[in-house]
Each structure stands twice: as structure tokens, then as C-alpha cells.
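The following block contains the structure, expressed as C-alpha cells.
The other protein chains are all here in position, but one chain of the complex has been omitted.
Right, subunit A next:
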């Protein structure tokens, strides 16, 4: 009985200590109170709308549809976002009416098939004349990794802390990838025998061969590059695979000069027309 009472007392003491710990770990400026603060502000301004769950639900629905619309319009879909703010204003600064704030942001979402996760910090300094906002840290994680052209671009964006350029180029890159995929698919459907997509429509290679003349193969290499300035440019090249005998017979060196002629043709006809003419020229004797 005594040991039980002792046990009960020990538990009560522990509970008291834990309650104290609970209150102490709640820092003055933590997320919870931030959320509730902005929450209360919104409550005050939209108090009409919070009367019932039903109103709240319909408001939420309209916000969500606004989000969907924005995602379609901008090409970027943000799924998650959170922000933490730290006030770095010292008393000296406050006296001169200078305010210094560090914001930590975490953002994740996707742009078509590419998902991204970003963490960045923004330092805001406000004085009497102006407000300066500078990104002081940027880290980017992207999936999938198979677009090798992207990893170099990502490190460059991180280095320059150019968040906006990252998104501009990402959109452009994704558009080009889509266009490439559709173009390859289109030709595969139109000329199923002649066109080979050995690595799938999402890869950078499209092979062309005439099934009645095995040994001859043309490979279109279509890379999408992002330069130092963030500009996205397609780069197409032609590779030829030809048996040795044919090379020897090629007096006019057509095969040797093919890659160069390919580039010229691209400049004149554009991508689709060039590919079309290539396929047609190789397969003029295609048996039905």
C-alpha cells in the first residue's frame, strides 16, 4: 500500500515537471502562434464567411479551384508550402528605423512530369528609403534525374540563387521535352516500320531505317540544352550508321556530309519537316 502511494506521488511529481516542460518548449515566435495570428486576422476580415462549416467548405472549394486555375495558367503546380520568419532587427537598427527579417521557405510541387522540392532563404532589409529582398540561400531537388541536361542547370541556378530563372527555364525545358515526345510519337505512328524508338518516346534518340535495307540507319539525336543565361535551346544532330561497302561506293560523299546537310535543312524547313523528309528519302522503296 505504501509503495503504491509512493508510486502515485512519484507520478504526480513527474506530471508536474512535464507540464512545466510543455510550456517552456513553446517558443515565443513558433509556427503555431504565427498560424493562429494570421488565422485570427483572417477571421476578423472574413468573419461573415466563417459562420458555418458549409460556408467554410464552399470558400475552401473556391480557393482550391483558383489554385487549379493558376496551376494550369502558369504551368507550375505547387503542392506544399511553408514559411518561417525570423526577426533579425537589433536595437541599434530599430533606432535608425531599419528592419531586418530572415524568411525560410519550403516549396514543393511539379511541372508536368518533373517534381521539385525547394528550400530557400530570403533576407529582407527595410530602411527609410527602400526595401531590399535578396535570396541568400537556395537548394533544389528534382525528380526524375534522367534528364541529365537538368542537373548542370540546377547547380548553376543554386549557385546564382536565381529562383525565378529556375522556374522560367524549367517551364521552357518541359515544353520542349513534351514537344519532342509528341514529335517522335507522331512519326512512329505515321511510319511504324521505319521509325525506331529504342529508348522510348521520352528519350533523345529516334532511329530511322528502311526495313528492306538493313544495315543503313540514321539516328536523330535531339538534345535540349539550357545555357548560362537560362535560355532553353534544342540541339539536333544526325548520326549515320552505314555498312563499309556502302561508304566505299559513296563517291559523292553524301553520307559524310549528311550531318551538315541535316543542320542546313533544319534551318530551312524546321524540325518536323526535316525529319519527315529524311524518313521519306530513306524509305522511298518501302514495300507496302
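By definition in this document, a residue touches a chain if its C-beta (ideal position, glycine included) is under 8 Å from a C-beta of that chain, and two chains touch if they have at least 3 such contacts; residues count from 1.
Keep this in mind: contacts and distances are computed from a predicted model.
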item: From "Queuine tRNA-ribosyltransferase catalytic subunit 1", "Two-component response regulator ARR5-like isoform X2", "Centromere protein O" or "37S ribosomal protein S25, mitochondrial", the hidden chain's UniProt protein name; value: "Centromere protein O"
item: Residue of A:99, A:112 or A:171 touching the missing chain in the full complex; value: A:171
item: Contact with the hidden chain (one of A:91, A:148, A:198 or A:229); value: A:229
item: Interface with the unshown chain - residue positions in subunit A; value: 1, 4-5, 7-9, 11-12, 14-16, 18-23, 25-26, 31-33, 35-39, 42, 50, 53, 56-57, 59-60, 63-64, 66-67, 69-70, 73-76, 78-83, 105, 107, 120, 122, 132-136, 138, 160-165, 167-168, 171-172, 229, 231
